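Please read through the structure below; I'll follow up with questions.
Note that one protein chain of the assembly has been removed; the remaining protein chains are unaltered in position.
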Amino acid sequence: MSTLIDKLAVIENLKFNLYGKDFLLTSEKSNDELSAIIELAEVLKEMHRQNISSRVFDSGLAISIFRDQSTRTRFSFASATNLLGLQLQEFDEKKSQVAHGETIRETANMISFLTEAIGIRDDMFIGKGNTYMREVGSALADGFNHGVLHQRPAIVNLQCDIDHPTQAMADLAHLKDWAGGSFENLKGKKIAMTWAYSPSYGKPLSVPQGIITLMTRFGMDVALSYPKGYDLLPETIEIAKKNAKESGGKFSISNSMDEAFKNADIVYPKSWAPFNVMERRTKLLEKSDDAGLKELEKECLANNAKFKSWECDEKKMNLTNGGEALYCHCLPADISGISCKEGEVSANVFEKYRIPTYIEASFKPFVIASMILASRFRDPIATLHRLINKGRRRRF
Amino acid sequence: MSTLIDKLAVIENLKFNLYGKDFLLTSEKSNDELSAIIELAEVLKEMHRQNISSRVFDSGLAISIFRDQSTRTRFSFASATNLLGLQLQEFDEKKSQVAHGETIRETANMISFLTEAIGIRDDMFIGKGNTYMREVGSALADGFNHGVLHQRPAIVNLQCDIDHPTQAMADLAHLKDWAGGSFENLKGKKIAMTWAYSPSYGKPLSVPQGIITLMTRFGMDVALSYPKGYDLLPETIEIAKKNAKESGGKFSISNSMDEAFKNADIVYPKSWAPFNVMERRTKLLEKSDDAGLKELEKECLANNAKFKSWECDEKKMNLTNGGEALYCHCLPADISGISCKEGEVSANVFEKYRIPTYIEASFKPFVIASMILASRFRDPIATLHRLINKGRRRRF
Partner (left out) sequence: MSTLIDKLAVIENLKFNLYGKDFLLTSEKSNDELSAIIELAEVLKEMHRQNISSRVFDSGLAISIFRDQSTRTRFSFASATNLLGLQLQEFDEKKSQVAHGETIRETANMISFLTEAIGIRDDMFIGKGNTYMREVGSALADGFNHGVLHQRPAIVNLQCDIDHPTQAMADLAHLKDWAGGSFENLKGKKIAMTWAYSPSYGKPLSVPQGIITLMTRFGMDVALSYPKGYDLLPETIEIAKKNAKESGGKFSISNSMDEAFKNADIVYPKSWAPFNVMERRTKLLEKSDDAGLKELEKECLANNAKFKSWECDEKKMNLTNGGEALYCHCLPADISGISCKEGEVSANVFEKYRIPTYIEASFKPFVIASMILASRFRDPIATLHRLINKGRRRRF
């Protein structure tokens, strides 16, 4: 318990202004704000481990809107909101019912009279997902300002076309933990964010984009690498460059997995679809052009197949710092010989790092809870102080 | 807080006997009972605004049975039951599984061992929805009386073929609020409940029926108006007539939107399908006669199209009292040029009243919570007194 109090004291040195704000992109938050979210998440995680209740809501809904399938993030959001005392209600949206314009404005208010947090996943359409979240946000602000809502629910981006902030922040918490618990120790560490082969297509860009825009904030040496043509959203590249310059870190792009892995302290090999493919796909989906979609898939799989050598195997791991880089993945990984014939990572490399990837994932519920706490409570440190002093057991 | 206590004192002057009763039709409740539900809802709403917990259940399920699609009411029921401390469990009924007779009797008990409230929407079949709710109710009473259930769950009608009491009561709460907070002020106020054009068909009758049977209770001048042929369920007309006579109000039927709007203080323009169409539809649905249903839809849309002039536009609003009648709608409205080409209301009229319609909707969760509270607690006033005195924060 004294550790918890000490930890809170550290957060008091950070300047953050997260109250009433949504968490949509890490690039909109200051370094202190990102640090505060991570540190608060660590306190919540430790409280859970020590069986201290972090129930800050006696009642209230948390709503999730998944415009794409999800298991991990769905349960992370369910867990996070339950930890704080909210009841999850999934909003099963038919695209026609809640379209753009008038309807979002109305529906956002209709579901929010007693709602404290809304989590949204909308990652299928380039240029749309993050925009949609902002439309929901401004509808809620409108309702709150007009006295329709007694409170302004916090929106958490559970993956969009630009960023996957709950994933990237969970990854950051994991890296900080791995580095001995201090952001300072991450400075100069090389992380290889690389494309990897997968026998599937259309995987979103939000993870690599989230990683390069976030990890460049903390002075890391971020080496992005992918086969020619598998470009990311240009604006995220610009942000990564700017961040690296400001933080004293590095940001490089190459088309060689080996080069990225060389002396890397951390590797994050993961498949994604090229940005322009996602754009073409967005248009085909909008037109419900099934034939076109099939054609695109065929073309992409054929293209992917040229890069089967982009597999994270022992040989590649041997290129890393001491051959012992930390392997990261948002899971599920395409494991060669296990979940597919040839994939992102060899079975022996994955098995070696299996438990660490589970631990990496374990931060996500607490990161989400931290984002909600910081948005809904004016002084989240004081709130946690009171909870810790109260010391109510989570399990009786 | 003193306001809340004062408010409770007012309710003590009302005679009501709602304990152990279901809320299926407003016409079955006394004026004092209806007033009590509204006043208790207002207290719950104000407690929520003031961040005072109204959690009266430590555990317990609330079950919703939706035999028709719903967003607004679904979330209202989820919110209301969560506010009281219940966990929502949706009962996803296949029509074949829970048919009439033996099965309802059994299933109602099987799902209710730890259940405190059941919300049911069943509005598709004329003559069936309200009947179904009563069958569930008598099954629960049977189980409770035989010691199968430790408690008799409260049933709340979330829309049936006859009434939509949670909507009409939320509307009433809104009108009372608009009239300065007193039922007395509603006396003599003219409300135009009119049909309006919509490019869709098969909209239920429960809202207009709910409005004319409820608003005639409080001495209002209720002007029902619709194109020839768009009749409501005859028994609801009889109830409205009787109510108006008893309450010193008025009830009129016309076939002119202009006449209804003339000098109206409140307007409620909303589309519905004629009663006899709903009856024909019920039979076709029972026979799964898809061709017949398509034919009926075609016929009805063609008929609707004759009455496109039944749109609530500025010109019509100018006929109302001072041109400033309150526009009401249960939402979502068919807004001309926004959600459809031509619809129930013009875009400028809707925009002017958009926020008021959201506020109108905001009463529904609290009305539902009030109905459950009054049914499950012998002395709901004392219960709220204790909660207010305890003053537990809803948000820590």
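By written order: A and B. Residues from 1 in each chain.
To be clear about the criterion, contacts are C-beta pairs under 8 Å (C-beta built on N, C-alpha and C of every residue); 3 or more make two chains touch, one makes a residue touch a chain.
Predicted, not measured: the structure shown is a model, and the values here were computed from it.
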Absent-chain contact - pick from A:30, A:79 or A:252: A:79
Subunit B, residues in touch with the chain not shown (by the definition above): 55-61, 87, 89, 91, 97, 101-103, 106-107, 109-111, 113-116, 143, 146-151, 376-377, 383, 386-387
Interface with the unshown chain - residue positions in subunit A: 48-49, 53-55, 71-72, 75-76, 78-79, 82-85, 87-88, 331-332, 335, 338-339, 354-355, 358-359, 361-362, 364-365, 392-396
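The criterion applied here is as follows: only the chains that are shown with their structure count from here on.
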Centroid spacing, where centroids are CA-atom means, of subunit A and subunit B in whole angstrom: 41
